[in-house]
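Every protein chain except one is present and positioned as in the full complex.
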Amino acid sequence: MDAVTLEHITKTYEKGTVRAVEDVSFAVKPGELFGLIGPDGAGKTSIFRILTTLLLADSGTATVGGHDVRTDYQAIRNTVGYMPGRFSLYQDLTVQENLNFFATLFDTTIAANYALIKDIYEQIEPFRDRRAGKLSGGMKQKLALCCALIHKPTVLFLDEPTTGVDAVSRKEFWAMLGQLRQQGITILVSTPYMDEATLCERIALLQGGKILSIDTPDNIVRAYPHPLFAVKTDAVHSLLHDLRAYTPVLSSYAFGEFVHVAFRQNQPNNDAALRDYLRARQHTGIVVKPIAPTIEDRFIELMTANSTAAHGN
Amino acid sequence: MKQLLVFIRKEFYHVFRDRRTLLILFGLPTAQILLFGFALSSEVKNINLAVVDFAHDQATQHIIGKLQASRYFHLQQAPLSYAAMETAFRQGKIKAALVFPANFSADLGHTGRGQLQIVADGSDPNTASTITTYLTAIVGDYQRQLNQAAGALPFQIVPETRLLYNPEMNGSLNFIPGVLALVLMIVCTTLTSVSIVREKERGTMEVLLVSPFRPLLVLIAKAVPYLVLSLLDFTLILLLSVFVLDVEIRGSVMLLYGVSTVFIVACLSLGLLISNVTASQQVAMLVSMMGMMLPTLLFTGFMFPLENLPGPLRLIPNLLPSHWYYLVVKAVMLKGLGFGAVWRETLILLGMSVALLGISLRNFNIRLA
Partner (left out) sequence: METNPAPAISSHELSKHFDGFRAVDRISFEVAPGEIFGFLGANGAGKTTAMRMLCGLSYPTSGQATVAGFDVYRQQEQIKQNIGYMSQKFSLYEDLTVLENIEFFGGIYGLTNQQLRTKSEELVTTLGLQSEAKKLVRGLPLGWKQKLAFSVAILHDPKIVFLDEPTGGVDPVTRRQFWELIYAAADRGITAFVTTHYMDEAEYCSRVCIMVDGRVEALDSPANLKQQFHTDSMDDVFYQLARGAQRGE
């Protein structure tokens, strides 16, 4: 039995004018670390709120742990853990008081499930008497995770746990999720950071309330349909302009110091021809090399393919 | 059950760790009671007083002389006619007048019983009552002198008091029940709604809802601390009234606590209702201030006499729980009436509380939207 299922879930706001989630279906296996990847407004939070029984979908069905989100909400609330987008802690309570409160709320004690949170809690234990409001972003994140885990949930929902958190804390956080996976907890996590997608077992790419693709990160990258090249010259901005003016180029997107380029037709001499073109355009320091695509390349490719009809947005 | 207790303890942490909440809880009622108490009942001096003397004899001259000697009064020079006195009151030139009937001394001499009239401006009830007391004392002083001189036959001067504009002296100590209603409203309605909405704002409400803890218990856990705190506030106001303002509580204290609890339930329900329909602390604050406090100030009758309301507006107070609460507390606390006299008002209040509680429970969202 799947830990989480969604079938044709649609959710609109403002009397149907804003379509937040459109006909979304997917299933998460028990023990899986599943990622919802997409920018703000993709529908990640709405999906999470529907699954955690906080919102009712307009249409479609969904289950968590076999319980229907509409009719069986109390059963779901008894078993899931949820960390909303903002760090939902009581700022004026201490670390210890927060943890105690949530443990009691879930009718358990810190001691009962200590093994589960031990590794995380030990990092914040030196600050146990500090008020949550006075903790650093990374610490708050750890405390919130402890609070969401304290009742040993079967399914854990983490809504953008790493947004606004610096790169170091993000890395540590994902390391903790990796450890939790070993404990057999099903984890659904959402993030706007494409580079975090590869840390999940399976991901759903979301854009504008619709699913662009669902698969393992490897398969998603593998499905990228074109050979991809990284191009660099000494003048990034004019390079972008020139690439766009060059008809054989299908797409060109800046990726750091390089520009990722895909061609319309798969010709063996594509890279050599491009080099010549750029030289003719007075570029210096030209580098053109084949590279493996990333999740972000695939996301952009799917996104633009999807929005050719509906331009903009 | 343990969950509920832990939840309630958490609410108390919130209260005791927030200086602003504490200030509203305990600073506000203290300040209000002291302000109303002392600002309105301070000693009066240099009262503009007129004498209407239809008798013009030795006795009235004697009393007028005493008045002139008193530092409390500033006697208008010429005695006035009755009509001129009324005009002077209207124009605010005098605050009080002493009227001697034409046969004052004659009655006093023949029957041993003289009547005079004290007229005071009742629109300022505290001052009026003080003036009346002073004037009665001065007349009483003269009566004692007469009796000492005459020996056997006791003379009796009976002052008849007449208050202009506010004959029932509404407002003298009435502010205490008014402050009670106001403070309970602030604590129960405003603070409760703000504390719930704060959890919505911070996102903790989401976590609470997605927990096995029943949504209904969230409400109870929110309500209990504020119920306790408002009863504390109630006690604080009673103590301040008795020991600082020397107000005598004439009726049953138990009855007062009972009625207050009923009123508190109404206020808590209102607070829950407000928290249901608002999403930010500011809005919750604004709604409870504008929607609840202002009507309480305007329409319960403790600040402004309800008799002055124009026709249809006079119906509004009947819709306010605070109005009925005010009536009951006034009757019990200041007039010493028992439950038998206020059961109708209490019943209306109880009905309102039950209805409000029902509505707020029905409307409580077990989801976010």
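In order of appearance the chains are A and B, and numbering begins at 1 in each one.
Rule of thumb we're sticking to: a contact is a pair of C-beta atoms (placed from the backbone, for glycine too) under 8 Å apart; a residue touches a chain by one contact, two chains touch by 3 or more.
Quick caveat, the model's predicted, so the values are computed rather than measured.
A.B. asks: Sort by label and list the shown chains the missing chain touches.
C.D. replies: Output: missing chain touches A.
A.B. asks: From the list A:E122, A:D166 or A:D218, which touches the chain that is not on show?
C.D. replies: Missing-chain contact among the listed residues: A:D166.
A.B. asks: Pick from A:A3, A:M139 or A:L278: which residue touches the chain that isn't shown?
C.D. replies: Checking the options A:A3, A:M139 or A:L278, the one contacting the hidden chain is A:M139.
A.B. asks: Among A:I76, A:M194, A:V231 or A:V261, which residue is in contact with the omitted chain in the full complex?
C.D. replies: Reading the full complex, the residue touching the unseen chain is A:M194.
A.B. asks: Out of A:A115, A:A223, A:A254 or A:A292, which is the one that touches the chain we can't see?
C.D. replies: Candidates A:A115, A:A223, A:A254 or A:A292; residue touching the omitted chain: A:A254.
A.B. asks: Across the whole complex, list the residues on chain A that are touched by the chain not included here.
C.D. replies: Residues 38-42, 135-139, 163-169, 171, 192-195, 207, 236-237, 240, 253-257, 296, 299-300, 303-304, 312-313 of chain A touch the chain absent from view.
Operating definition for what follows: only the chains that are shown with their structure count from here on.
A.B. asks: Please work out the Cα centroid separation of chain A and chain B, and write it as a whole number of Å.
C.D. replies: 60
A.B. asks: How about chain A: which of its residues touch chain B in the complex?
C.D. replies: That would be residues 49, 52-56, 73-74, 76-78, 80, 82-93, 97, 100-102, 104-107, 147-148 of chain A.
A.B. asks: If you look only at chain B, which of its residues touch chain A in the complex?
C.D. replies: Residues in contact with chain A: 2-3, 6-7, 10, 13-14, 17-18, 202-204, 206-213, 366-369.
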